[in-house]
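The complex appears here minus one protein chain, its other protein chains still in place.
== subunit A ==
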Amino acid sequence: IHFILLFSRQGKLRLQKWYTTLPDKEKKKIIREIVQIILSRNQKTSSFVDWKDLKLVYKRYASLYFCCAIEDQDNELLTLEVVHRYVELLDRYFGNVCELDIIFNFEKAYFILDEFIIGGEVQETSKKTAVKAIEDADMLQETVEEYMNKPAF
């Protein structure tokens, strides 16, 4: 996977994860382009779009579009499953996740994604394990009091 984008039906970006290095300007341009392409596709089209030398796999869940860019030799149908799995993880963690959850807790969305995918490849195929890891890590996060009292270094 080269990158993952989450955006709303109005084209507002909710999450961007890049697994390749590109200049900021380039990223912005790509995002604009892809959002436009996907938002203009109607219901009857397939979930795959040829774009430059990559394939875009996208799926809409409620008001959010999830879009992955994969290489030529990657399996498109499996990527749909990857997207679905990510949504399931979010759902399990937040409990009936909706777009607002992702807006207000975007950093958690990133953490969950990082527990599922590293470097563009899936690292954990068990829902239970992935979510448990996040929850355990959450436990490690200091409470505000602890935070104030512990020295920084």
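The definition used in the following text is that a contact is a pair of C-beta atoms (placed from the backbone, for glycine too) under 8 Å apart; a residue touches a chain by one contact, two chains touch by 3 or more; residues count from 1.
In this section, contacts and distances are computed from a predicted model.
Participant: Consult the UniProt record of the chain that does not appear here and report its protein name from "T-complex protein 1 subunit zeta", "Proteasome subunit beta", "AP-1 complex subunit gamma-1" or "Neutral alpha-glucosidase AB".
Facilitator: Answer from the record: the omitted chain is "AP-1 complex subunit gamma-1".
Participant: Suppose we count only contacts with the excluded chain; which residues of subunit A make the list?
Facilitator: 13-19, 21, 23, 28, 44-50, 52-53, 75-78, 80-82, 85, 103-104, 106-107, 110-111, 114, 118-119, 121-129, 133, 136-137, 140-142, 147-148, 150-153
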